[in-house]
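The complex appears here minus one protein chain, its other protein chains still in place.
A, B and C label the chains in the order they appear, each numbered from 1.
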């Protein structure tokens, strides 16, 4: 059977060119970059090369690039590292209700350890309100963390304006750019960003490698201690092959960005239009334009997402419902409830995230197989437009299993 | 020029079979293991397979295996994770003066955060004294961390006895087995081990992936928060290719262990004998027998190690002096000073760590090129047996740059 | 995550849809938690004159496990006496579901509650008659 992967926001396949760049570092230039000998120097060469590539891609300096084990570690390191480094200045952090769990759970950890965290709400499109942000800043605020684009609904936040507000108030600004790096232009100077998280596996790079950009002069308490790698900010023998892979993936992504983002946005538009044409009781979540190219997030009335995903999987289509990570909890996506969806609507969500190998035909195929699946699930569902109202009020956050 | 790698304690090349096992997970079975669809299931399959392989290798259960980004993270997670989880029981930790910096610097961090740490000394071979350990345990002691084998001098510690003492005293026992996993038999049951660190790149597996074995029922405060991966103990999208590589590397290492450890021990004996035969003023550091197969650590009188390494490198031989990581500090190795070497002797150390591709011929070649290098460096050195005494007293630890 | 049997029942569920002339409907679950299940029953009599479930269908909003256990349980209890069906064991149902992950246990046994709720409604209706 034909298999069509449409879950690129969860992860992506390694690009053949990226693998080629990594290959010499598996068993030829395999040294430990700390070693004095030639094997060590070769490894160091790869490390330096990748650092430059990543720096170039976001208009940073090589020494501002810290390699980590992924987006989750980058988020943890940024938040804990900056919070503890500036603890004497204040204990207030501002973030949003729609961040990835790597940010949210780290904030909850910090709350348990003497920090106050303000979680900004978002409007129906998922946008943070800039005035609300301004009002939330106090003289104890040390850090603002707002994601560049949301991984579920794809909404792109006004980070440049947020950066400006932070700069004006002398507050550090971190942004989780795991979904945008290599897909949407990033300029840490123009955007006034002090810290930024990137993950390799979202851009056809390897899993298990990420980046924390940290502006020169920004203090950070290291979280992983040892041999003093990465300018003393993140210890552990460097995953050179993975780091080179990330460097190559960033280079390719930036090179392809202009064309690919237009192509994906058009594909996504077509997809959204056709689905809304052929299925009723469907809603596109997130903002219609200011969204990640290729991301489409729908809510289908009266049905639940897992069954939908499994039926699509049986037709060869890989997609997701809510966040990929949320399969460990029965709670519906915190992002979808934050934009005002009831729990019933949130459970009926489908996220399609298109990528480099997806074509018009793939979209046509999806648009063909989806309506009968929705129809079948609705036939099976006790919910309908006459009774759904009585169940929608369950969307209060107090209700727990 | 012929290039001979003899620095396997720093890192090792990826085994071709390991790469082969990893390959399907780069761009075919590339899914996110949390995803519901078939790509996700394939990834989950790789993850489960590797978890079983690692568990088998150390006589643990699959659910006791937590994948991390490497040995450094495993050490950090074990120490901080257990220390904070048992904080209400006590605040005392016992370790040794010869641990890797990943353990030592984490202990220093814990000291700054309300914990008391006892650093046990070692004898001239590098052995911890079991009575000293017994005496150090108080009713506030919650954790003992003693490495399985030292990365510099190769000495294998009596972990089984240490585990027994810890068990008798109701204290958790962590061991850093980064240098021994796959090289020396490990049985977490027999050895009474509660937590154990492993790193992929020391056993012909990939860099950037490691394991923390954590005994069922042992509490741990997670340090990297997010999607709740690895049983909620270590979040971050799993590096499936890397994890499968580590699983394969462990499987191969265990299969080859019996033969390979004998072969390497014999090669190392030959190397030590020949060097001591042809060069005077040389001493083998560590214990003559209870050492890692293939590890040889020498101190050459009157010369400094960096120059020695660089001369060997020019002859095509990759070796190291002190710890690979110590190139970031001018202090001589804390391990060599802990076994009683003066700073001058410690600076003159050479670590040869043999691996699977090293042959008798390689050893002969090293034994051939080494004596003239030592001779040349000694000719250049102001130190000699008549004046060295006056400089050896500088070995006190108070002296700092 | 799910075994073959669960997937098979999810793919081709038995007994789904409204039962037009149902004697009672058991409504269980809560869409906030992602599942809502209606079990329709029709009650008849066996040769001994005992009341039995002569027909049963379901309508389910929920995950794969919720749909599969609706199908499996309705298959199972069809023809059972009300007395027996009332005591249907959640453990047995879970066994039939063949190893669902812990987080899915709740929705993998919901149909048992559904059948009980339907029988209860049937008895109450009868009492009022």
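In this section, contacts are C-beta pairs under 8 Å (C-beta built on N, C-alpha and C of every residue); 3 or more make two chains touch, one makes a residue touch a chain.
Predicted model only: the values in this text are computed from it and were never measured.
The hidden chain makes contact, of the residues B:130, B:257 or B:383, with B:383.
Of the listed positions B:111, B:139, B:168 or B:306, the one in contact with the omitted chain in the full complex is B:306. The hidden chain makes contact, of the residues B:49, B:84, B:365 or B:391, with B:391. In the full complex, chain B makes contact with the omitted chain through residues 302-304, 306-307, 310, 314, 328-330, 332, 343-344, 347, 379-383, 391, 394-395, 399, 401.
Convention: only the chains that are shown with their structure count from here on.
The most distant chain from chain C, with centres taken as the mean of CA atoms, is B. Put simply, the chain nearest the middle, going by average C-alpha positions, is A. Mean C-alpha position of chain A lies 40 Å from that of chain C. Chain centres here are Cα means. That of chain B falls 57 Å from that of chain C.
Each chain gets a centre from the mean of its Cα atoms; for chain A and chain B, those two points are 35 Å apart.
Looking at chain A, residues 306, 310, 328-329 sit in touch with two or more other chains.
For chain C, the set of residues that touch two or more other chains is empty.
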